[in-house]
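Structure first, then comments.
Yeah, one chain of the complex is gone here, protein chain that is, but the others are all in their spots.
Entry: chain A
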């Protein structure tokens, strides 16, 4: 097992750390970004692009890039995990990712259309760079998307994280940031349909199953 330099947390304030997890990421709070902005940018050259906190009416928030974590390996390679709501997805990278998580292949043209017709497409990328080299390698390691009527309801689909990056809180961060982006756009009703195995995962993110007895129903499901 390779010795790694300590992992540096990007978010520090208002974090609730679970003893079980080596890396924990923070729950969403209003005004959170303002409170930590000056704090963590001081001693590092981490690039974080912030959306403006005040929006004009009917103005769409800018796509957002957030460095979720940065770690330096013993060989000096720096890796950043970056969240983005810009929806910059290479279809072949996505296909590779879906293969890794064991999802059945779907026609690329349909996948392209589904992304184009989604309201928000969020990605997690691993960006690695050598300390002295100018080059960097960018790898898609997670994705989630939401469809919406742009006013009231949004539904989250296709949340996936590369298996070699699972267990680090990245899936949680991905969904949290997607929710944040939707709330920023004033979408009040955020929904999803969860496999029985991941119901608890989403409960921990603030989702409620069958609220007030309201049931998710599917048309002639193929089960």
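Convention: a contact is a pair of C-beta atoms (placed from the backbone, for glycine too) under 8 Å apart; a residue touches a chain by one contact, two chains touch by 3 or more; residues count from 1.
To be clear about the criterion, contacts and distances are computed from a predicted model.
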| item | value |
| --- | --- |
| Name under which UniProt lists the unshown chain, selected from "Proteasome subunit beta", "Glucosamine-phosphate N-acetyltransferase protein", "Tubulin epsilon and delta complex 1" or "ALA-interacting subunit" | "Glucosamine-phosphate N-acetyltransferase protein" |
| Residue among A:96, A:164 or A:189 that touches the chain left out of view | A:189 |
| Hidden-chain contact residue, picked from the options A:123, A:148 or A:177 | A:148 |
| Residue of A:76, A:167 or A:216 touching the missing chain in the full complex | A:216 |
| Selected from A:64, A:84 or A:118 as touching the chain missing from the view | A:118 |
| Absent-chain interface as seen on chain A, which is shown | 14, 16, 27-29, 106, 110, 113-115, 117-119, 145, 147-153, 155, 157, 179, 183, 189-196, 199, 202-203, 205-223 |
